[in-house]
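Showing just some of the chains, left in place.
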């Protein structure tokens, strides 16, 4: 749906550009400097989110695994960036095949140049759109890894990441955002990745937690977070970057990006408040981990809705996100699987609730290229959203399951027990995090 | 009264503590140490330069117990801390002449 997320009046212009561009590329004057500045800085912000996530996660593990955790995020940046420019972008956004995948005609970015591609973004260079999307492809598998922190074999992680991106992320991105993608054509909305990013990673995280199994000592030994200040710093960077994530998804600097920016901030605040106050009431003390987790929950939840809803619905979505995700995380403690850093509880639940909530609160007054939700007189949107969500759940679950089963048989998923005792830092990377 | 010091592998701390409380030990003091011993260290590589790390992370447990408890405590630690692999650690026993509980001023066994 990204193509149409800038003020409609510009659309005619863009089409004109497209025509022009076809005639006499490169159509230089069509690139808007303000829109390009915004998309580039948004790309940088979303890029920064992955190291932010690394810190967010890294602070939550024991100190013997801090490097292993940071390294996963860092390696994903390197791996997926290369995957993306070679074939990932083409699979996700390239010319459509059967509504389910892009073909390989943009292999190695051939044909992805500096002139705008009006299919996706009429006022910025095509490569700007491409690199912006790269950052989304990067952070998604990085999110996933939180579920299996502190125990994954590095070699298998590398292979898994590459395959998962190719087989799970790229197709779903195509369905939802690619020209011709079936969800997009059906009218399913996902402004900035509630389905593409949060559901895909969150559901796959659950599968991974189940198949990789619990950490040694889970439930019997305390597994204290080694540095909450690191986690809080990471959360702050995530929040900062999320402005690029959501407001950047307008692919232009204007009213829509402003609206997305505002609702993003509000939902983050709402999530932080409701999680922390929920704990305060339920457990007696508001925790800092709860506050930052709630913020991330609020931000994840508003993501799909961020270009479609107004400030007060955003506040509602943020507040409910904090509560729902808190409940989901509490639920985990009951079920006993070891989704170590609560990727499922926060991202799958948040992404799902956000994708459905936009079916309630979306308004064409905010985004004429979007749709109206239930409360604006259109009950059908929520059905479309539900179908989109379920498809992403099922697809992510099944493919990740098969992938991990195969990798489990062939390469092994976990480090040995002794390696787990000594920690990933030493066993996988031959390094030690700290030496004060 | 004796002082029992045990140097063990860090990930065994919880197991040892639980085993000791089960036999009635009510207090201990713990700190993180670095151990050098037969268990050879490892090599860490930073930008191609190799550093031999001889000191490995261990945990040191210190406990004052009555003379009657000594044997039981040692046995318990041995059992709980053992993996059978090199580097499992040591137990040292040494004499203690007096113990005082600061809060009450109690002396001797009562203070343990």
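Think of it as A and B in the order they're written, each chain with its own count starting at 1.
In this section, contacts are C-beta pairs under 8 Å (C-beta built on N, C-alpha and C of every residue); 3 or more make two chains touch, one makes a residue touch a chain.
Owing to the predicted nature of the structure, the values given are computational and were not obtained by experimental measurement.
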Assembly formula [one copy per chain kind displayed, counts for the whole file]: A x3, B x3
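To be clear about the criterion, only the chains that are shown with their structure count from here on.
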Rounded Å distance, chain A centre to chain B centre (Cα mean): 46
Interface residues, chain A side, partner chain B - complex: 217, 220-222, 421, 426, 430-432
Interfacial residue positions of chain B with respect to chain A in the complex: 9, 11, 14, 42-46, 53
